[in-house]
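Written out below as structure tokens is the structure these notes cover.
With one protein chain held back, the other chains of the complex are shown just where they sit.
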Amino acid sequence: MSTAGAIAETPAVATPLPKRRPVIALVLFVLLALIPVATALGLPSHWLSLVTRAMIFAIAALSLDLILGVGGLVSFGHAAFIGIGAYVTGIMITEGRPEALLALPLILVACAVFAAVTGAVSLRTRGVAFIMITLAFGQMGFFLAQALSAYGGDDGLTLAERSTVLGFDVFANRTRFFYIVLAALAGCYALVSIIVASRFGRVLRASRENATRVTVTGYDVGRVRLIAYVISGMIAGLSGFFLANQTEFVSPAFMSWQRSGELIFMVVLGGTGSLHGAVIGALAYLFTEEILSGLGEYWRGIFGTYLLFGFDLRIAAEHWKAIFGPLIVLFVLFTRGGIVGIISKLGRRHD
Amino acid sequence: MTEPVLVLDGVQKSFGALKVTDGVSLAVAPGELHALIGPNGAGKTTLVHQISGMLRPDTGTVRFRGHDITTLSPEKRARAGLARTFQITSTIASLSVLENVALSVQARAAHPLALFRNAARDERLNGPAWAAIEAVGLAERAHVPAGRLSHGEKRALEIAMALTLEPAAILLDEPLAGVGREEGERLISLLKSLKGRYAMLLVEHDMEAVFALADKVSVLVYGRVIASGDPAVVRADPAVREAYLGEEG
Partner (left out) sequence: MTTSLLIVQILNGLQLGILLFLVAAGLTLVFGVMDFINLAHGVQYMLGAYLAVTFVGLTGSFGLGLALALAAALVIGLALEFLVFRHLYERDHLDQVLATFGLILLLNQGVKIVWGAAPLSVPVPAFLSGSVQLMDGILYPVYRFALIGAGLGVGGLLWFIVEKTRTGMLLRAGASNAAMVSALGVDIRQLFMIVFAFGTMLAGFAGAMAAPILSVEPGMGDTVLILAFVVIVVGGIGSIRGAFVGALIVGLVDTLGRSFMNDLLRLFMSAPSARATGAALSSMLIYLVMAIVLFVRPEGLLPSKGRT
């Protein structure tokens, strides 16, 4: 076109990237990789499974951050994808087909179909309605799982074995499983980072801020959001696969709406839209849960008593959600930008 | 006489009992700058929305490059080469000027939604984006987030985004509104430099600017075109003077 042609000799100025490629993420993954070393050196061994579990949820939180943080869509039904991943895994194992290379494609397809169908309906709405509809669809998955009486129904499904890869029982060793999950997390992180930085990601980010502008620029915003929703659902399905293999148990509770709420909190706790924030948020969430629900034992380990100012901490531990709930409220009311936001604020003060 | 790029024929739109667009017909020829003036509440922005597809007329047709686009979605109109700016500036505040314009370049590129192709370093996007940024005089501000631009700079950014859509026609909804005198003059000379290259429909309040720029003027009052034609003739029209210019003093 004429304007472009007229000034074609413009020097090709290198475009500085926003400094998002975070060192934090790299440090984080290295630290995570050292956990099995630490447990070998004396860190209590249940840390290995705790961190594995946290990383599994980090995969789901990461996928949620793609639509919630980057795309600005508050989806309250994300646990359904974890559930689909877990149930496909569990049902395949129960039916005597534990091969992961069979289960994984099936999970991805099932999650993609579920996301495409529910997304096509819910993305026709905005704001409050979108939140309610995704919540309702998530709940639909929950009730469907409850109705699966052949696969445990309400009580859930205990798995006879773990998934195998090409017939080999690779998930049996806890340390190996840890590293496989870590690799999956790092892979998903890289994948989502690439998508966010891509042409597609730019349109998704822009749509979050100003959908009208993006529309009159010639993009079909609804389609862009639906694609993001489908990708996000597929990644969350992967986390369901790992969750089923870690717990060797699958239950409707995997897709309860509280679980979806927890995932949202993980993303917000870490800091929305930054991706590594979602990973940090998931880790922080599970550690907090662990500490609160083990409050009495921790205290006794340190001071040799359950009592704090005459108050038995075992009661507080039993009702840890009553402590956790107000913590969420206070966090929302008094902080902005999550943990990542706080870190970068501190960093700026340092400069 | 060449075929007009944009033709409105008997466009009508009502909100409840209120007729906001009452049988508007007008045509914009290639390279022509057609100004649309009218008092507040005349329905100018509503009309622009109907041309750009954000609203749908009740009756009447909108034709663009010979095709009926009356029921086409806004994004399809944009892709067909119909660009617009907004009365209240509309940019992506957190993205830099360069990224805003590149977003627009990308819409016309071969794979606008490529999932794995890095966008920020893509010279196929940045090259044309730089060209447009230079054309509107924003080169020094290229890496500033759009939200931190001055009002006039945002207007210029919107025009750059419109230009990179390689449009056949541009709808400009009050590009001078709220812009200071100095920036206003810069925008007017920018529009002058674009004249003749694009068909433009300019909605504007600033009479000085309109009569300095326009090849043709239409006057919209209560949703109707009461006069249309050469600026000098329209200015002299007694009905226009009474309905509109008189009000200005």
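A and B are the chain letters, set down in written order, and residue numbers restart from 1 in every chain.
Convention: contacts are C-beta pairs under 8 Å (C-beta built on N, C-alpha and C of every residue); 3 or more make two chains touch, one makes a residue touch a chain.
All values reported here derive from a predicted model rather than from experimental measurement.
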{"item": "Touch partners, limited to displayed chains, of the chain removed from view", "value": "A"}
{"item": "Options A:Leu148, A:Leu191 or A:Ile343, residue touching the unrepresented chain", "value": "A:Leu148"}
{"item": "Contacting the left-out chain in the complete assembly, out of A:Phe57, A:Phe137, A:Phe200 or A:Phe254", "value": "A:Phe137"}
{"item": "From A:Leu34, A:Leu101 or A:Ala129, residue that would touch the chain that is not displayed", "value": "A:Ala129"}
{"item": "Residue in contact with the excluded chain [from A:Phe57, A:Phe81, A:Phe200 or A:Phe265]", "value": "A:Phe265"}
{"item": "Chain A residues touching the omitted chain (full complex)", "value": "68, 74, 76, 117-118, 120-122, 124-125, 127-129, 131-133, 135-137, 139-140, 143-144, 146-150, 257-258, 261, 264-265, 268, 272, 319, 321-322, 324-329, 331-333"}
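As a convention for this text, only the chains that are shown with their structure count from here on.
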{"item": "Length of the line joining the C-alpha centres of chain A and chain B, rounded to whole Å", "value": "43"}
{"item": "Contacting residues of chain B [partner chain A, same complex]", "value": "52, 54, 73-76, 78-79, 83-84, 86, 90-95, 98-99, 102-104, 106-109, 111-123, 125-128, 130-132, 134-135, 142-143, 161, 163-166, 197"}
{"item": "Contacting residues of chain A [partner chain B, same complex]", "value": "1-4, 6-8, 10, 12-13, 15-18, 194-195, 197-203, 205-206, 209-210, 212-221, 224, 227"}
